[in-house]
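Note that one protein chain of the assembly has been removed; the remaining protein chains are unaltered in position.
Our next item is chain A:
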Amino acid sequence: MYSLRPLRRRIPRLAASPSASKRWSTSISQRPGSDRVRFPGAVNSKFTTDMTFINPQESASIPTYRVMDSDGLLVDRSRGEIGISNEEVLTWYKNMLTVSIMDVIMFEAQRQGRLSFYMVSAGEEGISVGSAAALTPDDVVFAQYRETGVFQQRGFTLKNFMSQLFANNNDNGRGRNMPVHYGCAYPRTHTISSTLATQIPHASGAAYALKLQALQNPDKPRSIVACYFGEGAASEGDFHAGLNIAATRSCPVVFICRNNGYAISTPTLEQYRGDGIASRGIGYGIETIRVDGNDIFAVYESMRAARGRALEGGGKPILIEAMSYRVSHHSTSDDSFAYRARVEVEDWKKRDNPIIRLRKYLENEGLWNEDLEREAREGIRREVLREFGEAERAKKPAIREAFEGVYDEVTEEAREQMAELKRILETYPDEYDLRQFEGGIKGL
């Protein structure tokens, strides 16, 4: 035990130093006669002689915030106007329609073998469009894979979508990702990762970076991170790690859980036993709200308020649990009728859905009608198909792209391989059709 000796000698010296008598700001001590626990792990808990186990089944569920009902009428008549311009509400509606129409077309295109994979977001357009409407382009988004509406609302164009789906030269991801793994530099939106829930700790980290940047540049407008995930992803360890670190480091991040009832085939009843995902936020000491995800106003309002709260003080995380129903299959690799009744899905489609609900509201307000609906749908459909065709015909990324991006700089080996490829392509020009690649041989 020689190694311990110097340490033991050092300890008494430390204790004798003047700093030893000073208390840390986090220091806690139990005062005599207090009726409250002053343990470091629970600083304001009352002592009790009543041995009670808390049974979550007995406590009331967290309520769900709602602005309009399924008939598109404001629930609280006394609250006054919605306070959002008609123009903006119409934009939201068209954005939801666009996502839903694009989804149907692309799902079919996948079935025809024209792209390898697709994920629709039917039933959840309200959550993504409504929440993104409360964000600024400087806010950083980490999405999962069912947030097409976030991209649509943040200005991702049909051309952007189609270019990614067909992995052509205009794709930000240079054709390296599976379909629906969108991403763009501005509005700041991280590229979607296939692996589930990894974005949640990343979001906490990005929010921490924003917090530090705000300390360095107090004059710059503050921004937050918005992090999307499903209730299934919230079972992964990353969720728990991400929320806990965001709470302890006070990171300005809004976590938005899309609770759509299914994680591929696993219904929420088998996914968790607690009161949804919202109850977990409370457990981590995070301000939490549950909203009706089919009510775009409720989603928007809670996101706007959450954004404000997240920036209060030095910053803090907020959790929004938005309730909805996944009307669609999980992805093109899934047939959900293997594990749920078709009638259940049809019932949800008809009974309540964010698009129909907002349409009812717009019609009640005299802002929308059958003719406008038909016109809008036809217009969007035409536009989607036009971009679809163009993206399918567009050139593939330049050949050089096959070598780039693995490291910041192309490695020596890869450069040698590029030179070798170029030599082969130039020696046998008749053997290779390079017209489909941007720049042909010059693209190498």
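Just so we're on the same page, a contact is a pair of C-beta atoms (placed from the backbone, for glycine too) under 8 Å apart; a residue touches a chain by one contact, two chains touch by 3 or more; residues count from 1.
Just so it is clear, contacts and distances are computed from a predicted model.
Asker: Out of "Pyruvate dehydrogenase E1 component subunit beta", "Catabolite repression protein creC", "Importin N-terminal domain-containing protein" or "non-specific serine/threonine protein kinase", what name does the UniProt record list for the absent chain?
Answerer: Matching "Pyruvate dehydrogenase E1 component subunit beta", "Catabolite repression protein creC", "Importin N-terminal domain-containing protein" or "non-specific serine/threonine protein kinase" to the record, the invisible chain is "Pyruvate dehydrogenase E1 component subunit beta".
Asker: Using the touch definition up top, pick the residue from A:Ser45, A:Ser194 or A:Asn369 that touches the left-out chain.
Answerer: In the complete complex, the chain left out is touched by residue A:Ser194.
Asker: Specify the residue from the set A:Leu97, A:Val120, A:Ala167 or A:Leu362 that touches the hidden chain.
Answerer: A:Ala167
Asker: Of the listed residues A:Gly72, A:Gly175, A:Gly379 or A:Gly443, which contacts the missing chain in the full complex?
Answerer: Only one listed residue reaches the unshown chain, and that is A:Gly175.
Asker: Residues on chain A that touch the omitted chain in the whole complex?
Answerer: Contact residues on chain A toward the absent chain are 116-117, 167, 175-178, 181, 193-197, 232-233, 235-238, 263-266, 270-272, 338-339, 396, 402, 406, 412-414, 416-417.
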